[in-house]
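All protein chains but one are shown at their positions in the complex.
Letters are used for the chains, namely A and B, taken in the order the chains are written, and counting of residues starts over at 1 for each.
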Amino acid sequence: MSTASHAAAPPARPVMEPVPVQIRSVVKETHDTFTLTVAPPPGDPVSAFEPGQFSMLYVFGVGELPISISGDPAVRESLTYTVRSVGQVTYQLVTRRPGDYIGIRGPFGTSWPLKEARGKSVLIVAGGIGLAPLRPAIYSILRHRGDYNRLVILYGSRSPRDLLYRKEFAAWGLLPDTQALCTVDYGGVSWRGYVGVVTTLFRHVRMQPQETVAMICGPEIMMRYAARELEARGLPPAQIYLSMERNMKCGAGFCGHCQLGPYFVCKHGPVFAYPEIKPYLDLYEL
Amino acid sequence: MRRKSYRLDATGLAALIGRLHEQGYAVYGPRVDDDALHWRRIRSVEDLPRGWTQELAPARARLVPDSSGGLFHHWTCAEGLKAMLHLPLVRVMAARRENGAFRILHNPPPAAKCAFFGARPCDLAALAILDRVLLGDRYVDDIYRARRENAFLVAVHCTESAPTCFCASLGTGPRARSGFDIALAEFAEAGEPEYFAEAGSPAGIDLLEACGAQPAPPEMARQVEQACTRAAGAQKRSVNAHAAPALIDALFESPHWDRVARRCLACGNCTMVCPTCFCVNYEDRNSLDGQEAERWRLWDSCFSQSFTYIHGGSVRTSLKSRYRQWLSHKLARWQAQFGTPGCTGCGRCIVWCPVGIDITQEFQELQAAAAAAAPPRE
Partner (left out) sequence: MAPAEIRNALASHPFLEGLPEKYLDLLSKLAFEVSFGQDEIIFREGDPSSLFYLILSGKVALEIASPGRHVIIQTLEAGDELGWSSLLENTSKQFRARCLEPVRALAFDGARVVALCEQDHEFGYHIMRRALGLVAERLRATRIQVLDVYSPKGVRAQ
């Protein structure tokens, strides 16, 4: 019954069983967003992830949520998550202190097309908290910089105070063959950067559309506009990738909540090639 | 491979149940409880619903007296075997605080040996579908697996169809073809019932032979085949699942969904009684002192608004979108996901819908809408 690609032996640990991990640090990124670093047991499969994948984070007695991994995939002794406090579980996560324990399961889901992008330029388009799941891809590209052509990172956010990883972002922009531009929906009096939707930054991008792979993560409306605009600018749709969000309760395809048309976002996604997901993106209440 | 088939008298049938008990099985069968048939523990043949049959229609399920003398002169239990194997409520994890950290308490799934006596072909088809979903994909549901591996299945072919049955159109019945240890057909016309019994596994052969079953005469097998063919032919309802994927894509925005939504109560009954609906949610429970925490898994329904909640709102807020999701998933998307439709044609959703929404009728109306919208052929 099982397909060949899934014929691997079942994991030793039941998929629904979290691994307790100790929190090393909790860093405040913005007024509502924090980055947690945890220490998984050495060599545990829970820490071997590909950029774009997520873990299920469990707060003892409170609940569990899917959170994208936002750290460097080459660093195996720790796992990093950037969490925005928008509900009960996320609030509990960001108010943990170093030394506290949380549970993690995973990693789950598909990853960014870093192999497919080799030899090409990479255009990263991030919106809001969507920069977090893209950061491991950026780390991976920077670590293997010779494998890729230009790297362009475009980042849209609500306002200057919502910008994540500000120092790091500025440093990326200073690297050779790398552009890092950000824009906000609303600027303040001291803001000298761009104000406007993230697609308005496309005109600053200098790259060959045919030789570019785009990786997009952000609110769905922003991703739809960005993908359409990139297609109009000559990027082959098969070279555009998006990371989708739906209600994921288990990460393993059991709970059924994250279905999007024929897909379970937890196992067929979250990263999809644009042609796979395009027929379903514009269907209301799918 | 030709299956071994046997003839079994009423004493032999009673012995089957006894032997299963001796082998350590908790034996379940259709049993009258709360004015309906449910999967319940049975001690002997006496617990089976002799003297009762069912009246099944949209929004209607009644037990009515029956004079056939048969033990299986009825169709399906209110719930599928899902209720027995993919449990409605089960603990998936427990943890205890320890020295500032917490420890996961190993929580081995109960591995009770259960025998199901009187499963219908559509019940078996539903298990095959659940097997594909819960065991045949990337991750394996350990709780289901432990119960499934310990299940002994005694099926009963349907030699008559209920008005709500449409298994023939989906190829899942009325005759069971696989997925059983033993499959029975009941002959209750002349006094004491008699049984045609097919063995579907070595354990089935051993059990039948230990109960004094004799090789079945060929005409008995022919009679069963004929009765099942007649039962298939008598089904008035049908669903053409092959047509479903293209139909659902074409009619995603059809006003038809709004019409169904005016009747649908979003009660979720259809998803609860559906033998293949597998969706679950997880809940946290804590001890009062906060030292112990558990996660429980419970059946969930795509008819609830919270089902698709992502921070700030739900994806499917309108009722029509939730009914559309259910029907689309059952008949169309399931095929892309798991290679089969998610419907067995058991008719439970029709029977237990409080307003009698009929999936076969809805589907046919969609087909009619598509035909009306299609450009005329040359």
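Convention: contacts are C-beta pairs under 8 Å (C-beta built on N, C-alpha and C of every residue); 3 or more make two chains touch, one makes a residue touch a chain.
Given the structure is predicted, the values throughout are model-derived calculations rather than measurements.
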Among listed residues A:Gly99, A:Gly188 or A:Gly234, the absent chain is touched only by A:Gly188
Identify the residues of chain B touching the omitted chain, counting contacts across the whole complex. 311-313, 317
Residues on chain A that touch the omitted chain in the whole complex? 84, 86, 127-129, 156-158, 162, 183, 185-189, 191-197, 200, 203, 218-219, 221-222, 225
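Convention: only the chains that are shown with their structure count from here on.
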Chain B partner, complex, touching residues on chain A are 1-3, 6, 10, 14-20, 22, 60-64, 86-87, 99-101, 103, 245-247, 249-250, 252-257, 259, 261-262, 264, 267, 279, 283-286
Within their complex, state which residues of chain B touch chain A. 92-93, 95, 97, 100-104, 131-132, 134-142, 249, 252, 278-282, 284, 286, 290, 293, 295, 297, 300, 302, 307-312, 315-318, 321, 324-325, 329, 333, 336-337
